[in-house]
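Structure incoming, see below.
Every protein chain but one is kept in place in this view of the complex.
Right, subunit A next:
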Amino acid sequence: MSFHIENIVPEYINYWHEVGLSKFIRVFWYFILFEFTRYIVIDYIIAFIFGANKKKRAEKFEKARQLLRLENPFVSVIIPGKNEGKHLFKLTRSLAEQTFSNFELIIVDDGSDDDTPIIGKNLERLGLIDKFIRNEMRGGKASAANLALRYSSGKFIVHLDADCSFDYDAIENVLVPFYMSPKIAAVGGNVKVRNYKESLCSKLQAIEYLKTVSVGRIITSYLGIYKIISGAFGAFRADVIDAIGGWDIGPGLDGDITVKIRKSGYKVCFEPSAICLTNAPSKFKVLTKQRLRWDKSIIRFRVRKHKDVYFPNANFSWSTFFALAENVFYNVVLDILWWFYIIDIIINYSSQLQFVIPMNFTLYFVMSYVQMCSIYVFSERRKEELYLWPYVSLMSIYTGTYLRIVRTAAYYKEFFFKRSFEDTWNPYKSSAQAKKAGL
């Protein structure tokens, strides 16, 4: 068959015109069954319900805010980290602007080898930090968070990352949901990308965060299956977090603690108006490393450590089951299925790949923009985010191909070799013991 460039578009349109709906569904079953249903249909249904209940929800939120202001509880803001000294002054400035001010600021320096101890102690002396605790030996993020927890005295614990900054009402807003229901023991903040103009890599992550964090978590929270409170910005009831023993060894400790709270019978929710800005990796190499770590933690915690949530037992909870099952299904199962789908297409439609691949990209391209519209509905920073719209066209390559390959590699490494225990993110002394104990 001779190849003529001028015939490509007419042939492509003619092909899909004649193929018929049943064959279209057969070829794009993966997209229609999973992607379209989950990210378009459900998102828009929830967006519609969300919009319809907006007034009622706002009233409920306002009532809870009044209760919070009336009680004005003492809160402990804890920030564990290593070599974060350079961010500390800006962070204290950001926190000084908060509408909620009845909090203590505890910073744990987890064995920093830069100027962090000097900076931290100076800020403590100046009264900008309430407690600066220095660990001479690095113990890992979980141990640093637990140390801060041990020396906190607030009714609520707000866990932050040092390189974040916050909207002036972020801390107040993240605390409000606790006054909506006594069953709520943890609230996740809305983490957005601050450096979205820095590089293509950060732009794509900014869009991804809007989809998966800002909107994705509104949906899962609404459905009661919200399963990860970001380590960058989350609030916890101190009594509950104490009762479950604080954070366990990571990586992926933020997801792990959320599951632990759910398993102990409490609810967790997402608060979209509690806005936190963070710096995302600006290079794909760094991003790949970060995502390999995150994705390995899904196998380690959701599949292995907390496998009990999938089986009937005394503490069984459907919402926890669905929260983890959705996470594992959409990440792990669908990732494996995607490779089956690719094989299916290569075997059965090898002669039509010149039509199938462009259509596949077209579908994901269109879906990305349709999804972006739902983000537009939910967002409170619409003007700024308009900047990102041209880059939405690249999302099908970013999430559909790049992130999927990274994810597959992470699952393979963790599932067969338990590589998360070798991650230098945690000190070897802790990882070795955790691996031995099967954690």
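Simple rule for what comes next: a residue touches a chain if its C-beta (ideal position, glycine included) is under 8 Å from a C-beta of that chain, and two chains touch if they have at least 3 such contacts; residues count from 1.
Note that contacts and distances are computed from a predicted model.
The listed choices are "ATP-binding component of ABC transporter protein", "Thaumarchaeal output domain-containing protein", "PadR family transcriptional regulator" or "Peptidase family M48"; the UniProt protein name belonging to the chain that is not shown reads "Thaumarchaeal output domain-containing protein". Set against the missing chain, the residues A:R150, A:K183, A:K307 or A:R382 yield one that touches it, A:R150. Of the candidate positions A:K121, A:K155 or A:R194, contact with the unshown chain belongs to A:K121.
When you scan A:R134, A:K155, A:R194 or A:K413 for touch with the missing chain, the hit is A:R134. By the touch definition given at the top, subunit A reaches the unshown chain through residues 111, 121, 124, 131-140, 142-144, 146-147, 150-151, 245-249, 429-430, 432-434, 436-437, 439.
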